[in-house]
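Mind looking over this structure? Questions follow.
Every protein chain of the complex appears in place save one, which is left out.
Right, subunit A next:
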Amino acid sequence: MITLENLSKSFGSTLAVDSLSFEVAAGKVTGFLGPNGAGKTTSMRMLLGLDAPSGGRALINGVSYGQLAAPLRTVGALLEPRTGHRGQRADSHLCGLARSNSIPVSRVRAVLEEVGLAEAAKRRIGTFSLGMRQRLGIAAALLGDPEVLIFDEPVNGLDADGVAWIRGLMRAKAASGATVFVSSHLMSEMQSTADHLVVIGRGKLLADESMDNVLAASAQNSVIVASPQAGELATALQRAGYTVVAASEGRLKVIGASPEVVGGIAHTMGVRVNELGGRQASLEQAYTELTAQSLDYVPTRIGESS
């Protein structure tokens, strides 16, 4: 389990991470979303003890990373694809890491096979493609069979097969009880991988919700309703607090409503309805709304408003 308590980081006068507090639970894939520069990598670096927080704490299983007795056996992290000395062989890079944490060296072979680099074990890291380096980074993360996985943009540089593979890996690890915390800017990737989402913008928490709640709360969830008495219906819906847009002649688009609500209002008014249908937002849309709001520094707790 990962816990952030009022975690902050300032670089000079810029507040990169602003009092972030959330928990990442075990047994799930938690997506960490935010635009570039939102503070995702900085938060992860503080979690791994690479950067010192300006305020607050970042804990793994209740302790800071530096207090873990054998960190690689508790936490596997992929932060930089650019890791390992260019002149060093892939297997020897992993051997060094294994020795540093008293991990049996036999694990090196096992993880190289798991990530599909067994053939390249004796090659120098400098000869690797970006995708191979990414796989090597993942092999290093898996080396200590850790119960917490922290991946920063893991699909960078991977081909379609690689993307599907890492998605499967994260799902499998979470299913076997691991805590999986993964950052990404690829929303579509998160939609098919994550169970839970933490969204930040400009260093502030925007949402900490299950994937279902994030999607349900999007303002882009709308209802299309067609009625011969569209005008009356629109007035009633507006009185109920919904934004109504004329979609075409006799058709209305009701933002943020569900078909049940619109149907119910029409029914009590005795208004005839010719068409009624809901449109669910994609994660992409939900995310765009959230981060657009972050521009004027208004954190929104999604799910509470609906």
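Keep this in mind: a residue touches a chain if its C-beta (ideal position, glycine included) is under 8 Å from a C-beta of that chain, and two chains touch if they have at least 3 such contacts; residues count from 1.
One rule holds for everything that comes next: contacts and distances are computed from a predicted model.
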Name per UniProt, for the chain absent here [options: "Imidazole glycerol phosphate synthase subunit HisF", "ABC transporter permease subunit", "Cytochrome c oxidase subunit 1" or "CbtB domain-containing protein"]: "ABC transporter permease subunit"
Residue among A:26, A:163, A:186 or A:216 that touches the chain left out of view: A:26
Among A:12, A:62 or A:241, the residue in touch with the chain that has been omitted: A:62
Per the touch definition above, residue among A:34, A:71, A:162 or A:201 touching the missing chain: A:71
Absent chain, residues of subunit A that touch it: 1, 26-27, 45, 48-52, 60-63, 65-75, 77, 79-80, 82-89, 92-93, 95-97, 99-104, 107, 124, 140, 144-147, 175-178
